[in-house]
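Only a single protein chain was left out; the remaining protein chains are all shown in position.
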Amino acid sequence: MNFLDYAAAPESTALLRLRPSYGLFIDGEFVDGSGAPFATINPATEKAIAEIAHADASDVDRAVAAARRAYEKTWSRMSGADRGKYLFRIARLVQERARELAVAESLDNGKPIKESRDVDVPLVAAWLFYYAGWADKLDHAGWGASPRALGVAAQVIPWNFPLLMLAWKIAPALAAGNTVVLKPAETTSLTALIFAEILQQADLPPGVVNIVTGAGETGAALVGHPDVDKVAFTGSTAVGRAIARSTAGTHKKLTLELGGKAANIVFDDAPIDQAIEGIVNGIFFNQGHVCCAGSRLLVQENIHDDVVERLKQRLSTLRLGDPLDKNTDIGAINSREQLDRIRELSAIGEQEGAERWSADCAIPDNGFWFAPTIFTNVSTSHRIARDEIFGPVLSVLTFRTPAEAIVKANNTPYGLSAGVWSDKGSKALAVADRLRAGVVWTNTFNRFDPASPFGGYKESGYGREGGRHGLGAYLTTAPVVARKSSAQ
Amino acid sequence: MTIATPVALAPAERALSLIGGDLTEKSLRLHLEGLSGVDGVGLEQRAAGLATRSIKTTSKAWALDTIIRLIDLTTLEGADTPGKVRSLVAKAISPDPSDMSTPRVAAVCVYGDMVPDAVVALGALHSAGTDSGINVAAVATAFPSGRASLAIKIADTRAAVSAGADEIDMVIDRGAFLAGNFGRVFDQIVAVKEACRRTDGSSAHLKVILETGELTTYDNVRRASWLAILAGGDFIKTSTGKVAPAATLPVTLLMLEVVRDWHRLTGETIGVKPAGGIRTSKDAIKYLVTVAETVGEQWLQPHLFRFGASSLLNDVLLQRQKLTTGHYSGPDYVTVD
Partner (left out) sequence: MTRLAIPKTYKLYIGGKFPRSESGRTYAVVSAGGNFVANASQASRKDARDAVVAARAAIGSWAGATGYNRGQVLYRIAELLEGRRAQFVDEIRQTEGLDAAAAGNQVDAAIDVWVWYAGWADKYTQVAGNANAVSGPYFNISVPEPTGVVAIVAPQSGSSLVGLVSVVAPALVSGNTVVVVANQLAPLSAISLAEVLATSDVPGGVVNILTGSPAEIAPWLASHADVNALDLTGAGDLEWVDLQISAADTLKRVLAPEPGVPVPALDRIVAFTETKTVWHTMSMI
């Protein structure tokens, strides 16, 4: 037999208790949406998983009103210690239901179960635990004496890490004393709604967290709502720009975590086997659906051929397929729309003269899939070296000197993350110092931790999530001003 | 600092072809120090990632049988007796008397002076250089410390080979390695390799034990692995089993990466043997996965991969019985040797 064709090892879906349809979560209850419900599908099979309610502007209005009531009547009057206790409770419940959440995430998103199980869900719990402890220590967070919550936070999150992005948003917001209306991405609402069930189990006061599902217009209604005090968005730079325009001149505090085109710089003195792993993890983790993905490999010219050969060999061992199989490395692309974009940009890469290589893996008949792909002979002027592809596609460029590497790495309107690989600490840190990016991983890549601030320079957005800095997005020390009543 | 006269090293074939004609202590050092560094965090993460593979049903059945076929069933005690060795050999021949479809192990591994007992006990099943049957492996060169003169190490090796050992598990001089005397370590391996030669011109296979627990750093492991291969080793082996930590998955992964790189460079295949500390099927399966995904599954054959182990075999047999019968077995249903 062929050992490497590991026998199927599917994670059981028996522990899922999915409902056929999910309502909006407003004021502690699941309620019907006013828009036409839509199906959320499994991107690996294209089969429907459940029906999701569609919130229109009136639903958003109700959710914001519930959040406002909860803020004024309950949450802003509660002690920080008690807010923290709720967050601790929620964190524990997430741990207890971790496997169920991981399975639901892989089902709905298409990401491999090993990632949802070992990365996403543990980080969700960690994020909640971390910020739970801050709730009664805000005076010590460095954002001024007696900082105050902003009020109602409108939060819009993407489909690549559905539950993790929810935790990144909700945990600091609640710890700081805000109430929340959150909109998950249209294609990945499921785990947010299971999370709403967890909030019920935790007995979180009604209205403190509200979840409205729907598409772009639901999100626009939410961030445009006059009675929200804070807008937090993670997603594309184009939408982020539109939100920045729409909140201009308002009292809304805005943080944006947007796109990226990170350089992963590999010097000739890199620990080579770990660098190869880091390149793979940098761009093929979560099918490359990662805003901080290391999508531009900048490799020192004298080791280019060796690195590319090693990389191809390594990619040949990646296993693409059923996201619920415990041995799957590369899952499904989240949606047909995203698959089309990846295909289009890859086709452009070929037209522009870059050399395409894809791992030879069997593509399932149904679902959305894209084999791990490398482009070599890429120039800085190629679109695949400039546009965010948000898929498992790596562009390989070369450099000759550290200075050239820095210039090429910084030559992008984005500035979210970067990687540096060298066994020479002095050089690695000096290069890290000069990179214009919010997160620089040296001799590692795509590591996340609730204690570690994350966020971009330039067009990758502003504000930080994670760590003490992440609280700053949800606090103010400005004098109290009478809020203009907007819902007269 | 003075410029010393270049110290010429033994003209081992692999080293000559890779490093060049004027093989010296210095040229060897430059070569080894030119190897890529290892970042311990990344290495350990990669190993941990490989360890999460889930091996089920048919794959598991194949893996369990493969583990047995790859075992060097070992006894290396001061208290070893002819009786103990006979018992070990009996276990090697029929690991599970209740299921004769159970494969045999690759070899028995004993101290050099016990080789005649092992050879006698094996009788016709002694493979003696053929592909069928069971090999006799002997530890040599003042195992486990390696603290003896070269003459004694050579004599130790020759005695084991002439007594019928098919494989020699030598230890490197860790003291010399850590003192930076790479050439000394190199020359000793070359000399022991020469001592493996039989009168008919054939040779016992040479496994070079690095004792990675004493080399400590991954950079040292990579250099020592490369050095052992350059000097002519057929196998590189992690540990004596007498020093903790013995075999670990990250160290074995690293040695497999060296073997993979050597193969890419020369087309030559070198064996790897983790030894010591691997006691459960679950652990052993992680090694199989690591081999298959690092060098390829063609390495999962006795001439290219071994487990140095004693208690591992019984755990594999218990798992095997579980797969066959469908229920969990117990220690009374496998034999103690």
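Order of writing sets the chain letters: A and B. Residues in each chain are counted from 1.
Just so it is clear, a residue touches a chain if its C-beta (ideal position, glycine included) is under 8 Å from a C-beta of that chain, and two chains touch if they have at least 3 such contacts.
Bear in mind the structure is a predicted one, so any value in this text is a computation, not a measurement.
**Q** Which candidate, A:F195, A:F390, A:W441 or A:Y474, sits in contact with the chain we can't see?
**A** That would be A:W441, which touches the missing chain.
**Q** Kindly state which of the options A:L258, A:V290, A:I333 or A:A409 is in contact with the chain not pictured.
**A** Final answer for the missing-chain contact: A:L258.
**Q** Check the options A:F38, A:F284 or A:Y457 and report the residue that touches the missing chain.
**A** In the full complex, the listed residue that touches the missing chain is A:Y457.
**Q** In the full complex, which of B:S17, B:T57 or B:T216 touches the chain missing from this view?
**A** B:T216
**Q** Using the touch rule from the top, list residues of chain A that touch the missing partner.
**A** Counting only chain A, the missing chain is touched by 126, 142, 237, 240-241, 244-245, 248-249, 256, 258, 413, 415, 425, 428-429, 432, 435-444, 447, 449, 451-455, 457-459, 461-462, 464, 467-469.
**Q** Residues on chain B that touch the omitted chain in the whole complex?
**A** Where chain B meets the chain not shown: residues 39-42, 44, 216-218.
The rule we apply is simple: only the chains that are shown with their structure count from here on.
**Q** Which positions of chain B touch chain A when the two form their complex?
**A** Per the touch definition, chain B meets chain A at residues 36-39, 41-43, 45-46, 52-60, 62-63, 66, 254, 257, 288, 292-293, 297, 300.
**Q** Looking at the complex, which residues from chain A come into contact with chain B?
**A** 1-9, 114, 118, 269-275, 277-278, 317, 326-327, 423, 443-444
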